[in-house]
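The other protein chains are all here in position, but one chain of the complex has been omitted.
All chains are identified by letter, namely A, B and C, in their written order; residue positions are counted from 1 within each chain.
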Amino acid sequence: MLKVRFFASLKDLVGESEMEMQLEQETSVRKIFQQLETRFPEIKKYESILLVAVNMEYADLDSTVTPGDEVCFFPPVSGGTG
Amino acid sequence: MLKVRFFASLKDLVGESEMEMQLEQETSVRKIFQQLETRFPEIKKYESILLVAVNMEYADLDSTVTPGDEVCFFPPVSGGTG
Amino acid sequence: MIRIVESKIDREKIVQSVSTPESGAIATFDGTVRNHSREKPVTHLHYEVFPEMALKELEKIRAEAMQRWPLNGMAIVHRVGRMEIGESSVFIAVSSAHRKDAFEACRFAIDTLKTTVPIWKKEHYQDGEVWIEGYGQ
Partner (left out) sequence: MIRIVESKIDREKIVQSVSTPESGAIATFDGTVRNHSREKPVTHLHYEVFPEMALKELEKIRAEAMQRWPLNGMAIVHRVGRMEIGESSVFIAVSSAHRKDAFEACRFAIDTLKTTVPIWKKEHYQDGEVWIEGYGQ
C-alpha cells in the first residue's frame, strides 16, 4: 500500500486530501502520477510544475517509492506575503 | 555675536555646552576654530575629524559664518547600535 | 521559535524570544495581508498548510541561516487559516551582534520560505477566490 496526499488546488481537483493506492513493489513517483492521470485527466496540466514529497522530503517524478511510503503532490508553494 | 555649541567629548574638553563669541563681520568657521584653539589647545586633535553645523545644517571649516549664526562643533556621530 | 499558528501573531513575544545580551541588532520581517493583488481588491486570505513538513522546512531554513551567518537567534512564525487585511501571515525575527548579518539572514529566510515551505495562499475577492500558486509570489 501507498499513502498519497494532495494539497491546495490539487486537493480540490482530486476531490479528497488523501487516498491509498495499491503498491506491491518499488516503483517511481512518475508511475504513481500516471495512474492518477487515468482517474483524474485534468491533473496532467500540473506535471511540469507540481512539487512532490516522499515521506516529507522533497523528491521528483523520478524518485523511487516503496510500499509503506507516503507520497504528497502539491502545487508550487505560496506562503507568506510581501 | 556668534553662538557656539559643543557636544559629546568636545563639550567635555571645552567644559561647557555653549558660549558666545564676539563677531562683528562675516568670517569662516576655520577662523572661529582657530580662536577656540588658542583657548583650548587640545581641541586641535579634532581638526581633521570634527563635524561642523551652521544653523543646524552640516557645514565645514571653509563655510562662512555671519553675526547671529549658531555654530556647532561635534565629533563623528555614533547613534544607534548593531 | 519555529511555529505554525492559527491565531494572531504576537510580534513582541517573537522579538523577545531572539533577544540576547550579546545582540546589537534585531531585524524583523512581517508579511501582512494586502487589500489588493494584481490590481484586484482582496477581501481576505486563507492559508492551507502541510503542517508536519512545513515545520521541518522552517527548521531547515533556520539551521542553514544559523550556519551561514553568526546569529544569536532566529524565529519564524507562520499563521494559517483565515486572515484579514493588515494582519500578519508570517513574522521572522533575527538577532546578531552586527546588523549586516541580521538583515541578510532575515531576507534569506523569507525568500527561502516562499519557495520551500508547503503553505498555500488562497485570495478571496468579492466575486470569488483563487489559489495563488507560484514561486515567491
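Here is the rule we go by: a residue touches a chain if its C-beta (ideal position, glycine included) is under 8 Å from a C-beta of that chain, and two chains touch if they have at least 3 such contacts.
If you're wondering where the values come from, they're calculated on a predicted model, not measured in any experiment.
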Where the missing chain makes contact, among the chains that are shown: A, B, C
Which of B:15, B:41 or B:76 contacts the chain that the document leaves out: B:76
Absent-chain contact - pick from C:34, C:60 or C:124: C:34
Residues belonging to subunit B that touch the chain removed from view: 5, 7-9, 12, 49, 51, 53, 56, 58, 72, 74-82
Residue numbers in subunit C that touch the chain omitted from display: 11-12, 15, 19-36, 85-86, 95, 97, 99, 102-103, 106-107, 110
Sites on subunit A contacted by the missing partner chain, in the whole complex: 81-82
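Everything below uses one rule, namely that only the chains that are shown with their structure count from here on.
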Contact graph of the chains (line, ring, star, complete, other): line
Reference subunit C; chain at largest CA-centroid distance: B
Whole-Å gap separating subunit A and subunit C, where each centre is the average of the chain's CA atoms: 26
Averaged-CA centre spacing for the pair subunit C and subunit B, given as whole angstrom: 48
For subunit B, residues contacting two or more additional chains: none
Interface hub residues of subunit C, defined as touching at least two other chains: none
